[in-house]
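Contents: one structure, followed by commentary.
For this view, one protein chain was removed and the others were kept in their places.
Every chain is named by a letter (A, B, C, D and E) in the order it is written, and numbering of its residues begins at 1.
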Amino acid sequence: MLADLSTVEEFVPIQQKELLALLSTGVREDGRKFDEYRKVEIQTSIYEKANGSAMVKIGNTVAVAGVKAELGEPFPDTPNEGVLTVSLELLPHASPSFEPGPPDENAVEMSRIVDRGLRESKSIKTSELCVLPGKKVWVIYVDIYAMDHDGNIVDASGIAALAALLTAKIPEVKVEGEDVVLLESTRGIPMAERPVPVTVAKIGDYLVVDPSLSEENVADVRVTMTTLESGIVSSIQKSGSGTLEEPDVLKIYDLAYEKGKEIRSLLAKLG
Amino acid sequence: MLADLSTVEEFVPIQQKELLALLSTGVREDGRKFDEYRKVEIQTSIYEKANGSAMVKIGNTVAVAGVKAELGEPFPDTPNEGVLTVSLELLPHASPSFEPGPPDENAVEMSRIVDRGLRESKSIKTSELCVLPGKKVWVIYVDIYAMDHDGNIVDASGIAALAALLTAKIPEVKVEGEDVVLLESTRGIPMAERPVPVTVAKIGDYLVVDPSLSEENVADVRVTMTTLESGIVSSIQKSGSGTLEEPDVLKIYDLAYEKGKEIRSLLAKLG
Amino acid sequence: MLADLSTVEEFVPIQQKELLALLSTGVREDGRKFDEYRKVEIQTSIYEKANGSAMVKIGNTVAVAGVKAELGEPFPDTPNEGVLTVSLELLPHASPSFEPGPPDENAVEMSRIVDRGLRESKSIKTSELCVLPGKKVWVIYVDIYAMDHDGNIVDASGIAALAALLTAKIPEVKVEGEDVVLLESTRGIPMAERPVPVTVAKIGDYLVVDPSLSEENVADVRVTMTTLESGIVSSIQKSGSGTLEEPDVLKIYDLAYEKGKEIRSLLAKLG
Amino acid sequence: MCLSESIVLITQDGVRLDGRRIDELRPVKMQVGVLKNCSGSAYIEQGKTKILVAVQGPREAHPKHIALPGRAILRTRYHMAPFSTDERKSPAPSRREVELSKVIREALEPALFLEEYPKTVIDVFIEVLQADAGTRSAGITAASIALAEAGIPMRDLVTAVAVGKVGGKVVLDLNEAEDEHGEADMPIAMMPSLNKITLLQLNGRLTRQELEEGVNLVKKGIKELYSLQKQALRARFSGAQVEV
Amino acid sequence: MCLSESIVLITQDGVRLDGRRIDELRPVKMQVGVLKNCSGSAYIEQGKTKILVAVQGPREAHPKHIALPGRAILRTRYHMAPFSTDERKSPAPSRREVELSKVIREALEPALFLEEYPKTVIDVFIEVLQADAGTRSAGITAASIALAEAGIPMRDLVTAVAVGKVGGKVVLDLNEAEDEHGEADMPIAMMPSLNKITLLQLNGRLTRQELEEGVNLVKKGIKELYSLQKQALRARFSGAQVEV
Partner (left out) sequence: MCLSESIVLITQDGVRLDGRRIDELRPVKMQVGVLKNCSGSAYIEQGKTKILVAVQGPREAHPKHIALPGRAILRTRYHMAPFSTDERKSPAPSRREVELSKVIREALEPALFLEEYPKTVIDVFIEVLQADAGTRSAGITAASIALAEAGIPMRDLVTAVAVGKVGGKVVLDLNEAEDEHGEADMPIAMMPSLNKITLLQLNGRLTRQELEEGVNLVKKGIKELYSLQKQALRARFSGAQVEV
């Protein structure tokens, strides 16, 4: 039974002191090095009713993503482009501190981080999801569930979303005049980039990659940077009421790019 | 002034003991036999602005149903069928324990019991409510209000809904191309069945039909069975956190069918 | 730091007694005469992205109105008329007692007073806002913000709405078949009347015009009357849990008409 | 409210569409004590307008922090049934219903000795079952006698009715056609014995003189309704059997 | 539920579309203890239906005023993931989900000694990850073992499965095609050792005799599922490694 949030907050200074003492010796609570990511496992195509699905485990943190594709109307200002909709729910299964119901500011922020990572990098070729210009396009829903929260839900969610998109199958279509016929055959969702979010926590003066839950609880700040294969960073989000030093920005970038590469190589194996 | 719900719950064991002692002598608090329904009164066509309306009293329990018919769009998967929409509101008038506002789980459950009773029995010939296939059908709204709650709102609501439907009048229409003209003349809503819900409460080992409010308050379980003239049961709902014995199922069926016949004969007099 | 509302209410009798003693000597807390309005300042066209905008100050009370015009569908029962939509938000900036979020009953009432003042007087020639009969009309949104609350938000809001409407510019349009083209040139919103709301508070037996916040806090009743140039009254609202004497009605009318004239002369200077 | 030229709402002789004279109420029926599971209740029919009112309380306030140490809180809910109007009304409360709930509360409150029930809440639920104009005033008239049945001590009953302007004439107690096609609607509530106004609203257009006329005319209607209210209360407390 | 003539859901010999006999369950897989950050958890697959259940609590009630002095409050949430159905489901809770959350709570509650945890709340979260009929019963079956893992003392496990009528025959454990095109669906939950029914619903049309047949048939399915539940709990507490 977890104490309620306000109490946790009161205890933070003490826990932080202990963790800082440990970090000053160069190791983390779970024995990892500062720049060491936990073991990442990726399973895909786990739900047959979804067009794509993936479960990602980062240590004991688990996120699942399901992709559903439906024909719908484009936005008026982009009549020739498909639509991407990303949402993240923190299942109450994942932590005693998550409540069921509409997303709170944390869930909204996280889902927007994942969404921006995919969107700003132009990872999906939305123009190839247009079926009938101005009338019918593919609407791609990515619904992400945080199922078990042992820290770093954002990365698990972003990687799950990406894995589900990379392995999704949508029906081929035949356009007859104004009618759209769905065929038996399928194709993948056209992807241009594989944006991988990597989160770094700052605890005291230390930067640690892929924070565990107990590290998150005492961290001053978390920064998620989403990088592409080319080294381009397509999204950054600092979260938490702490501060960064100026040199932290590039240090975090370097960690994020390095770890992003490792994760991208796991994704490459999905085929 | 009623004590709040949590307190009521605390007192239940004591009230139940008294009621069980009474039941063990073969009579109910209000003198009824176990299989005796309270007096049922049905009035119809009480609100001129509704297409159909009915007030049903079961003892001091009062429910009112209003039927409004509007031309609207069919559901995409049933383009040639009218639409039935049933909702139940527990008016705060009816009990100090009812709150105004969006329906709570009790109201949702009850309205779904009434809805399923009408729907699963195919009581309404929805295909005869199609006006322009795929485009215009009659949408039948049945709005039920529990006005005075002295036990067994579900039966009162289900009977009121049925009586309002049986006596409703909707305009005849003339279809001219794509246009629909409402005529002065009216017709009834085409009905195939007269499904009647009957609720039985289990208090200790006793099954009593049409529970009063004080019986409901101490009952372990309520079961509503909706039966048709033919003896077919088209909907069952156990509610309450108690248990049933296996033989209870058929005993309740027999009570529900018998009482359903009596109520159906009252409805037959509506003309 | 303001005490919470319930406490304020407890203190009312005492504050009222002091204020009444003062009023009995013929003067108000801020030195005004009973029938004296505070200084009214009107600025218009303050936000370039709005079609019209105005800021009105009545003493330290500030309200802002923004007008946005969009092409939209008419209501089915008035296919040849434009649509007017008025809403008022009590910004939490304006008072420690205002909460952010959906409007409470006070905000709803005030926005409906302003709305009715404009609507019932037929101040806007809605028929001249029709573009394609039954299909496209101008929808005029008037969003009013109470920014600083030193009493009499209703009048400030109503005058701001009127000033924003009087100075708004909407694009001229060219209709080509079923298509509507927005032109570079603009025109005003066609106005038939200049309805001005004037609020009078009753404190004890005294009627005071344009109540300040401290007067509102102890007033038994506020009455807002919206009058037109011709002397016609197009909307009245009594609010507050006090009572009026019969002769008060005409006394308030006379005050409202007189002050309305003064304010209308300020509006005339807007050009 | 729009003046529709084609409909003659009132003849030269002052006879209205439904045959009433200018200063005549619609047929009114009131009953007190029509529900069993509330503290007080009343049913009113005024023309085709049909309203059911229940009072719950005084009872402990929930949540507790809304309670006031020195008096009861009065809450009112004015609501229209989905089947009460020509077009089905969505059951979600509209902005109009929010506003009317407030002005109705403020019309009833001056009559009640709320300080007799500190820390409690009194709820008044007004359900419009059929709407044919005048629902807020009929709701107030009925709520007042339901509160009396609930035993809430009062300075006076509250009685309400609208006056309006129809076909150029100031008339009493508009029905729906008059409300829709007439020029003005002015509902007024009073404590009749104390001669105090507790609700005053106007939608439409009136001159100063018509305003004066309206306030005078409304008193006739209020007087008649007041005596019907008292009659309904007497019937209730003389033990007569009452039904919805 | 509509009888579609063109689909033969069951052959003369009693073989169903997916090859099962009339009294045969779909393949079932259950695991206990699949999540780390909750008090208890279980995962169930029954045919293509896939459900994840977590229990949080007993823990202090928030807000406090909902707590009961004499027992724990049980809360349940039945919810379907947007990607669990053929058409994407809106994540907002539907009326169906509200109802099922209630009947599931009432199916579990009789088995629990809630009086052992006064003033607390126990939350059961049932998330349907893939829906292929029988989700409420599979959810109950899984919730029961998740509650056991959480250490809540029980009279018995609760085990649930549906019977239904398909092609004129009463069959066990409908799949989606049978649910959609069959004639009736009757989910039942029981405490198997105590032989008590804790959930009973019916949608569709059954005669008295079919009702009787259904109640008999369901017990066969419940017996089999009960033994799988116990096996899953043994696997959990024998320390075997468990994964989602």
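Convention: a contact is a pair of C-beta atoms (placed from the backbone, for glycine too) under 8 Å apart; a residue touches a chain by one contact, two chains touch by 3 or more.
All values derive from a computational prediction rather than experimental measurement.
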Option touching the unshown chain, where C:Glu18, C:Glu36 or C:Glu70 are the choices:
C:Glu70
May I ask which residue of C:Glu89, C:Glu193 or C:Asp248 touches the chain that does not appear here?
C:Glu89
Which positions on chain C touch the chain that was left off?
1-2, 4, 47-50, 53, 55, 57, 60, 62, 64, 66-68, 70, 87, 89, 91-96, 100, 141, 143, 145, 147-150, 213
Of the residues in chain A, which ones touch the absent chain?
6, 9-10, 105-106, 108-109, 111-112, 116, 120-121, 223, 225, 228, 231-246, 248-250, 253, 257
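The criterion applied here is as follows: only the chains that are shown with their structure count from here on.
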Would you mind pulling out the distance in Å between where the CA atoms of chain A average out and where those of chain E do?
31
Gap in Å, rounded to a whole number, between the CA centres of chain E and chain D:
51
Give me the residue numbers in chain D that touch at least two other chains, ranges are fine.
none
Show the residues in chain C shared as contacts by 2 or more other chains, in ascending order.
none
